[in-house]
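Following: one structure in structure tokens, then a few remarks.
Partial view: only certain chains, each at its native spot in the assembly.
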Amino acid sequence: MKTGPGRFFEDYRLGEVIAHAVPRTVGAGERALYHALYPARGAVHSSDEFARSVGLAASPLDDLIAFHMVFGKTVPDISLNAVANLGYAEGRWLKPVWPGDTLRAVSEVIGLKETSSGATGLVWVRTRGLDQRGEVVVEYVRWVMVRKRRREVDVPVHVPELAPVVAPETLVVPEGLDFSRYDFALAGERHRWGDYRPGEIIDHVDAVTVEEAEHMLATRLWQNTSKVHFDVGQREDGRRLIYGGHVISLARALSFNGLANAQFIVALNGGAHANPCFAGDTVRAWTEVLDRAEVAAPGVGALRLRLVATRGEAGALRGADGKYLPEVLLDLDYWALVPT
Amino acid sequence: MKTGPGRFFEDYRLGEVIAHAVPRTVGAGERALYHALYPARGAVHSSDEFARSVGLAASPLDDLIAFHMVFGKTVPDISLNAVANLGYAEGRWLKPVWPGDTLRAVSEVIGLKETSSGATGLVWVRTRGLDQRGEVVVEYVRWVMVRKRRREVDVPVHVPELAPVVAPETLVVPEGLDFSRYDFALAGERHRWGDYRPGEIIDHVDAVTVEEAEHMLATRLWQNTSKVHFDVGQREDGRRLIYGGHVISLARALSFNGLANAQFIVALNGGAHANPCFAGDTVRAWTEVLDRAEVAAPGVGALRLRLVATRGEAGALRGADGKYLPEVLLDLDYWALVPT
């Protein structure tokens, strides 16, 4: 057999380090495609001039390009036999990615636990994306439910302790970033860090009806090989599941309207793909401001934001039973950098 | 409210200058996407080598990329509450845009007039696209019908006088352009400036059946945020309206077959989006040669062209009532540079 069946639950060992395949050089093409695939309008990621005005050498690639590229590389080793992508934690962006950088990914298995069903197990991995200098550009913990090959396995239980939120004092600000002369008019909105209050809800107003070709173009661009996104024969209902990261990028781009100045994603506290998204869905987004924190860079503050993507009208998050409502696609908890 | 409702008719003041948000650096990615989105084959915009053979430093980005980018930036300030995009005039391309250039846009309100309905008003703006050196790369007048917030408003009427056609002596030829050693075989057609006669009609033969994913990718690439292009909930018929500029680029690209040597668009005399275009439409194009003019650059002449895009078979332009026939999508009047 020249093709591999992917790993099953019992193939993982606690502490094991998996170097994922296919490094990738990113550049001007990925940048333009990101703008074509998502209604992204953040000024730092749109304009070299604007990026220079806030202390950077040029416009970096969108933070989520790094995330998706790294995530995509992990799929053949982590989630080919996954039943569900359960959560994220302790995600941090440590360096911007620039055109010409080459990304690769490494994951460490940090937790293992059989589920009560007997057919699956949970696998926690800490994944790091590295550039051509071997420096980490993004890292995050993800856990997935993976099929077992056999029902009876001998895997010691280890559930990692994960921080419920990335401590703001550990947020890494891009080197040189200085928002003290930030041009709010050119960025598209006047709202500063201090204008956002914990508890505040922002309806991002815009919506996009999603097409098959779009999510497949995106998912291939990130070299994510999960069959369910491409092949109508993979699900009983004959539908192609949209990669959860596509919904993340779509919601993040929609959040420009109300959060135009949330220029950088610097941490991922948690996230749930609450319900599957399919072509034909009209995706909207709203944000709840969860917290604010000060940051040791001139003119820069951090906002902790809950970004929710919904199918159809934005509304409540959970039903009386505590479960996500069926219209909810994404519930993402992240830290962003905003001018003060 | 962190999101804005957009401007209504009474929010504009004559002479007001609006600096539009989100500067954008364009490059190799936008160039490739333009070729993927439209059947564009113009040799100057396809090949660095060909561009150098006509006196340029390299292949510039398609003239319409500059137009769409600038137009897209104006949408949140000009046409978010527009009912109709009524016309263009006095458009000129003043400098080619090169990979690495950063574009921003500024509009001046040059005309205001209530309509007889009482619910809307007309707003004329002169928009300029500037590069990172602050030099104007493209400028044009556009007027739109915008909703009023209240029926009773106190806005003095001012209807600008607009030139029916850009005077050929004011056309700006890209610096260094020299068509005297133009390679017609490599460009794809043998027809010179002198071969085109006013009154001549050219059927461009080719056609493209348009898909939702394509026009949305394009419209996002230009960072045009108008909701009707993306969200099926915006129109009563549940259809997504295709951005008029997408039809312009499609028709222009289709016109290669018969106008392969019309290398540069240098002026926009006028234009009407005669009927809405939707996915599934099969778009064709024909051109009427309106005029010829001499230009002070070696081997370069100008043709004034009427470019008409239709849905289905190309045919007449207007019915007995003087109105555009329902098959007509676009009626665009422009000046192009052609080798003599």
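Each chain carries a letter (A and B) given by its place in the written order, and its residues are counted from 1.
Methods note: contacts are C-beta pairs under 8 Å (C-beta built on N, C-alpha and C of every residue); 3 or more make two chains touch, one makes a residue touch a chain.
Just so it is clear, the model here is predicted, and its values are computed rather than measured.
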Identical protein chains in the complete assembly, only 2 of which are shown: 3
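Note that in this section only the chains that are shown with their structure count from here on.
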Interchain centroid distance [CA atoms averaged], subunit A/subunit B, Å: 36
Subunit A residues touching subunit B - in the complex, by the definition given at the top: 27-33, 35-41, 43, 46-50, 59, 185-189, 191, 195-196, 200, 202-209, 211-214, 217, 257-260, 282
Interface residues, subunit B side, partner subunit A - complex: 2-3, 19, 21-25, 27-30, 32-33, 76, 99-100, 102, 104, 132, 211-213, 216-218, 220-221, 223, 225, 227, 230-233, 240
